[in-house]
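I have a structure here, written as structure tokens, and I will follow up with some questions on it.
Complex shown without one protein chain; remaining protein chains in place.
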Amino acid sequence: MKKASIETAVGIFVFIGILCVGYLTVKLGKMELLGKNYYSVQAQFESVAGLKVGASVEMAGVPIGKVEAISLDIERQIARVRMKIQSDVAITDDSIASVKTAGLIGDKYIKLSPGGSDLILKAGDTIIETESALDLEDLISKYVFGGV
Amino acid sequence: MNTSSYPMMPFTRLGQFAIARLRRMGRYALFFLQSFVRIFSWPLPVARILQQTYFIGMKSVSIICLTAVFTGMVLGLQGYYTLVKFGSEGVLGAAVALSLIREMGPVLTAIMLIGRAGSAMAAELGIMRISEQIDALETMDIDPLRFLVSPKLGAALISMPLLTAIFDVVGIIGGYLTGVLLLGINSGIYFARIQSSVEMADVTGGFVKSLVFAVVIVTVCCFKGFNTHEGSEYGAKGVSVSTTSAVVIASVLVLVTDYILTSLLL
Partner (left out) sequence: MKTPFIQFAGVTKAFNGHTVLQGIDLEIYQGEITTIIGKSGGGKSVLLKHIMGLLRPDAGRIVIDGQPLGQLKGRARRRLRRRFSYMFQDSALFDSMTVFENIALPIQERGRMKADEIEARVHARMRELDLGPIDNEYPSQLSGGMKKRVALARALVTDPEVVLFDEPTTGLDPVRKNSVHAMIAEYQQKLGFTAVLISHEIPDVFYFSQRIAMLHEGRIIFTGTPNDLQCLSDPVVHEFIQGFENPNGDSPEPVRQGSWESTFNAEMARMQHHKVSFALVVLTIENLAEILGQEDADAPGVAQRFADRIRAQLRVTDTCSLAGPNMVLLLLPFTNLSQAKMVCAKLGRTLNGQEIAGIQSCQEACMAISAGVAEVQGNGHPERTLAQALERKEIFYQFSVC
């Protein structure tokens, strides 16, 4: 085997391999290669039960970002969620962030409902109006025991 | 040994056994570390790594593809008949892709690589040992680890993730063949389910596994071959013994580390 042909063969092998790696990471693993620009905003919820890092952030049913981090505000004992939003999407300061469930028992995601204000949120700002996760068990017990 | 220690005999035995095992593990670890460090010693052994990548990687592609396509097809078939009972055959794509990317891809690639390249490494080094070629290297002041083992290790570290990726993708295509073409699941749903279910963590987990397996395979197979002369048999018999035990030990070790890694990664 000549040296040059070995090099070519290895080149082909590495190329095919990297294509597959690319498919797995970028397409399936949803890695952002050519990094779309994002900016972060925060929101505080009373409860984010079931919400996970990486869950999508949607507006009118269209994904516009992801949950970046979830932490506990130790003083006020509420959940603080940081999300990254595509930079071409503007969010007004009176938008409402709510934790929703896809279907009856699906994954939790955050839904942003636009408001009517002129003030646009900048990176690092906080969405004030929030709705916590709907607790199905809570609801059912209320219905059964006549709380509604 | 005096007679007064007789009641302690089982413990002595156990202690001896444990120490011997530990010493052996230490030798494996040293063998790996020394070979690994020497990959980066100047001048970099690029040409030999390239040659080994050709042998370990390129030459394994066909066998990996063959294994992968049938694995994917079987997963598609089995998955379909299990899922159809719950009326959720739509998640077949997710089932196939996740089991491939998380488990089957890295493990089966590793097993195939042991059979194809690992046995060859052990036999090659074993023959070099018994025909004094390794001693000859030493007399020439050429580090046998650097010359023989490091390129294999480097090549395996390059090849394994790539082969695993090829295995995953081809396996997903195999699942597509049975699931979509044979059993009639909607092709859009098949791929959409794969996309929505596979997370980045699954993919990186698979690659971490494949890298660890590469280390295990090369270390065990090269160690066995390199130390053929320490075995119980001599000559050609010694080479066959070390090759066999290299393949067996590497395979078992791959499965054991797979369990440990999975429990750590999840």
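All chains are identified by letter, namely A and B, in their written order; residue positions are counted from 1 within each chain.
By our rule, contacts are C-beta pairs under 8 Å (C-beta built on N, C-alpha and C of every residue); 3 or more make two chains touch, one makes a residue touch a chain.
Because the structure is a prediction, the values reported are computed rather than measured.
Visitor: Let's see if you follow the contact definition: name the visible chains touching the chain that is missing.
Guide: Displayed chains contacted by the hidden chain, ordered by label: B.
Visitor: What is the set of chain B residues that contact the non-displayed chain in the whole complex?
Guide: Answer for chain B: residues 43, 124, 128, 131-133, 135-136, 138-142, 147 touch the chain left out.
Convention: only the chains that are shown with their structure count from here on.
Visitor: Provide the C-alpha centroid distance between chain A and chain B, rounded to the nearest whole angstrom.
Guide: Chain centres of chain A and chain B, defined by C-alpha means, are spaced 36 Å apart.
Visitor: Taking the complex as given, what residues does chain B use to touch chain A?
Guide: 47, 50-51, 53-54, 57-58, 61, 97, 101, 158-159, 161-163, 165-166, 168-169, 194-195, 198-200, 202-204, 206-207
Visitor: Chain B touches which residues of chain A in the complex?
Guide: Residues in contact with chain B: 1, 3, 6-7, 9-10, 12-14, 16-18, 20-21, 23-25, 27-31, 54.
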